[in-house]
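Heads up: the structure comes next, in structure tokens.
Removed: one protein chain of the complex. Kept in place: all other protein chains.
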Amino acid sequence: MPAAASSKTEQRLVEQPHKKALLRRMNRIGGQVQGITRMIAEDRYCVDLLVQISAVRSALNQVGLQIVEDHTRGCVTRAIQAGEEQEAIDELMSVLGKFAK
Amino acid sequence: MPAAASSKTEQRLVEQPHKKALLRRMNRIGGQVQGITRMIAEDRYCVDLLVQISAVRSALNQVGLQIVEDHTRGCVTRAIQAGEEQEAIDELMSVLGKFAK
Amino acid sequence: MPAAASSKTEQRLVEQPHKKALLRRMNRIGGQVQGITRMIAEDRYCVDLLVQISAVRSALNQVGLQIVEDHTRGCVTRAIQAGEEQEAIDELMSVLGKFAK
Partner (left out) sequence: MPAAASSKTEQRLVEQPHKKALLRRMNRIGGQVQGITRMIAEDRYCVDLLVQISAVRSALNQVGLQIVEDHTRGCVTRAIQAGEEQEAIDELMSVLGKFAK
């Protein structure tokens, strides 16, 4: 990050430990989304659309869980070791709350 | 669909009543997925990734609900009027079961 | 329902086609909820609590899906046959929206 980036919050950078696998999965999800778009364009049957949407949702959940896991093993663990668990766990919980609806 | 398409199951074609809006939403979702992929490539902070993933999940749910609604108003309603509700509702429920986990 | 019940909306009564099975399942869910309450009172390990909570959630989802199915086969089908699909499907979708988050 250039020094100029720190307007308000300085951007924290974290290289995902499963970066390559995550990129591969996100690319596949991107392909699935294009596939659904094409199916809608081609007037494919509603139920077939829904089956594909449900598959993308599962794939996204898997990616999300992987990131939560790596985040907990990485950032949260380091924060706890540094005695800064309060903020790290607040942040984790606010994200989990979004996923649990 | 080419005439040759009817290999196994004949494909049912249904033009979505909100086709244009759905295509727009799917294109936006495709853009969000690319955005997340880029964020991972750029080592963006885990929690920011998760917030975006959760947003895509909500957007997909919205598209799914719209299709379920239009499917119910369209295909299911016509099936019921034709006295073929058994099969139509079986199919609907199997799809809803996937969404409810 | 006593005649006096119709203050604002008259109560619609519907005997669930799987009433006995639903009552059995709800009684089992009630027992599971009491079990969790007791586990908390006895300071049982957090992860064991969460496993049980997740089981109750699944059981409730199953009951919910059964009711949605029977509602669709019953009330919604009759409404469609009577040409009153608009309101019935609006109502169904608003309920499904709650379940899909």
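Order as written gives the chain letters A, B and C; numbering starts at 1 within each chain.
Here is the rule we use: contacts are C-beta pairs under 8 Å (C-beta built on N, C-alpha and C of every residue); 3 or more make two chains touch, one makes a residue touch a chain.
None of the values given here were measured: they were computed from a predicted structure.
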Could you tell me which displayed chains border the chain that was left out of the figure? A, C
Residues on chain A that touch the omitted chain in the whole complex? 58, 61, 64-65, 68-69, 72-73, 76-77, 80-81, 85, 89, 92-93, 96-97, 99-101
What residues on chain C make contact with the chain left out of this view? 11-16, 19, 22-23, 26-27, 29-30, 33-34, 36-37, 40-47, 49-51, 53-54, 56-57, 60-61, 63-64, 67-68, 70-71, 74-75, 91-92, 95, 98-99
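The definition used in the following text is that only the chains that are shown with their structure count from here on.
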Assign the assembly's chain-to-chain touch graph to one of these shapes: line, ring, star, complete, other. line
State, to the nearest whole Å, the distance from the C-alpha centre of chain A to the C-alpha centre of chain C. 32
Centroid distance [mean C-alpha coordinates] between chain B and chain A, Å: 20
Distance from the CA centroid of chain B to that of chain C, rounded to the nearest Å? 25
Sites on chain A at which at least two other chains make contact: none
